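Heads up, this is only part of the complex; the chains shown haven't been moved.
The chains carry the letters A and B, assigned in the order they are written, with residues numbered from 1 in each.
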Amino acid sequence: METIRRRRIEVLVDAPLARRVVDHALAVGIAGYTLMPTLEGQGGSGHWTDDQLSGAQSKLMFLSVTNAAKADAFVDRISPLLDSYGLVLLLSDVDVVRANKF
Amino acid sequence: MNGVETLLSPVILFFLLGAVAAFVRSDLSIPEAIAKGMSLYLMAAIGLKGGKQVAEAGFSIEILVAAGVGLLLSLMLPLPAFALLRRLGGLNRTDAAACAAHYGSVSVVTFVTGVEVLTAAGMPPAGYMVAVLALMETPGIVVGLLLARQAGGSAVAGAQGSRLLHETFFNGSVMLLVGSFVIGLVAPKDALAQTLPFFDGLFRGVLCLFLLDMGLIAARRFRDARAMTWRVAGLALLLPIMNGLIGVTLATLAGLEPGSAAALGILAGSASYIAAPAVVRMALPEADPGLYLGMSLAVTFPFNIIFGISLFSLYAVWIAP
């Protein structure tokens, strides 16, 4: 099968803010995404563990695969928020079949 | 009211057990899903119970008075809190507003524990206090967000503002409390009775396990609380005392009997850690969650469970006319 190169975007985001990240993705025309759970972590602003009581401390991993142009547009949109929202943004290459889907 | 007896009630002892386990770094932990499930159960149970009691006692002017005092408290209390957090706490405006929102709102579990303690002491608060609790969850949060907006906080404006109001008023815990209160109010008595083995019989036992978890969570958060200065921690003790005493005083002046006045003090003195944090994280992403969760969960909540409830109850008895 022929595969085509696309960009894989991952954003670690607080659960209450996940909807915003999704909205930004949809706004630049990204067609699909998947949210994955996380359990615990540590970074510049300290340590956290999953908290489903209020959800305030839970973090989700937003995953989306898209073409380079849309990925760039998304990064431009989301970059100003990285610090205030406490996001972690990762970009990498990925090969997919069915290029038109992504 | 007997302080030692309160401290020896299983509910409080399980809370202490959780705190001890966290401090000795035991790996004891309760699955998140179970904790969430228990908190939903507790809210549905007190909602139903409150509604049932109001249905039995009938509506009265007293209910409106209590609701009015509750509303007033939750609209006003964020203001001095904000000022103190700015001046004494040295917080920036956004952080101060975020914390003030938590103190303007209420803690359901503190209320529930308080009701247990008051009932055991022979001064049960009126059933309608559950409705007052539901009423007091959101206005304080809104006032906090307005303080941040005035302070130039980025988030609350226009379309986003209305979305936030929506999130605040249709918050899951508010919906569940109000919904089960209404169900308790309108459902036929005998049909309700058949749900009592679940919603009433298990209540204290579930509360024990839930407070075990809250002890673990509060103590672990206390350990992770790097952002908190001593001054802020001090305010997390001062604010509940101040707000609680104001609450009891106003309620007594308004004519509520001591049990309900104490309950209103407990509500005023409590800080939200379920409804408020999620809304504030959304509305004020620049505010530091370590601060507001640290204050409300790691300091104010344990203080209220162990001392505040007894303090407000004693004071309510003392100033009762």
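Operating definition for what follows: a contact is a pair of C-beta atoms (placed from the backbone, for glycine too) under 8 Å apart; a residue touches a chain by one contact, two chains touch by 3 or more.
Since we're looking at a predicted model, the values are computed, not measured.
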item	value
Displayed chains are single representatives; whole-complex counts	A x3, B x3
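We take it that only the chains that are shown with their structure count from here on.
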item	value
For chain A paired with chain B, centre-to-centre distance based on mean C-alpha positions, whole Å	34
Partner chain B, residues of chain A touching it in the complex	14-17, 20, 45-57, 81, 84-86
Touching residues (chain side chain B, partner chain A) in the complex	32-33, 35-36, 39, 154, 217, 220, 224, 226-227, 273-282, 285-286, 288-290, 293
